[in-house]
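With one protein chain held back, the other chains of the complex are shown just where they sit.
After this line comes chain A, so read on.
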Amino acid sequence: MRRNVAGLVVVFVGAAVVQLATSNTYLRYVKPGMRWMLLAAGLILIALAVVDVLADTRKKEHADDGHGHHGLPRAAWLLLVPIFALLVVDPPALGADAAQRQSPVAAKPADPKSNSWLANNSRGDAPVALAVRDYSVWAVWEKESMKGRAFTLTGFVTPAKNGTWYVTRIGLTCCVADGTAFMVEARGQAAPPKNQWVTVTGEWAEPTRRADGDVAALTVESITTVPAPANPYE
């Protein structure tokens, strides 16, 4: 790869990373905490390419020693592939398609979080807003404190067989490669369109038994469609 072409590619990679970090687009792919690292990495790359091109031009004016103008790795062309993907495909945040590839079963928590605060809310009070991630685990593994209570969950719709559907959120640890789907079976209402973001309110229901484990469930009383949140992950 020619040196000035390499500089151009690096500038584009840097600019793409800066653009991701300054808009909220980066939240589709990584955790919010990555913003400053992305910004720094993008600016460093742009600075590197600009300084390199400037220094190279200045050197050429003096004497072309023939060193260092050739032989930049051809593998660098591959860096255009993610640029192409970002510019053309514009990959969305993980949604129902990714969730359908995983099991809706709630894994047993390593350390069951104490949810004794639920005891302070007397039953029959206003519905408690919970993260789908928490509900999907507690509804299975902390049944006693969840029974007979109303909850509010916000997530997207993942349809399954026979009209079953799940209120879903994807949990990230580092980036989308480790995205884990947390799914709550919504009973009693027809499924909204796939990937539609909804807020559902309803009462705890007995989990569905499957061969590979139990799936959290909610008897849905009301569905409101909502816009997708800035950070779609939990």
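Following the convention adopted for this analysis, a residue touches a chain if its C-beta (ideal position, glycine included) is under 8 Å from a C-beta of that chain, and two chains touch if they have at least 3 such contacts; residues count from 1.
One rule holds for everything that comes next: contacts and distances are computed from a predicted model.
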item	value
Chain excluded from display, named as in UniProt, from "ABC transporter ATP-binding protein", "Permease", "2Fe-2S ferredoxin-type domain-containing protein" or "NADPH-dependent FMN reductase"	"Permease"
Residues from chain A at the interface with the omitted partner, ascending	1-10, 12-13, 17, 20, 26, 28-30, 34, 37-38, 40-41, 44-45, 48-49, 51-52, 55, 64, 66-95, 97-98, 101-103, 107-108, 110-111, 173-178, 180, 212
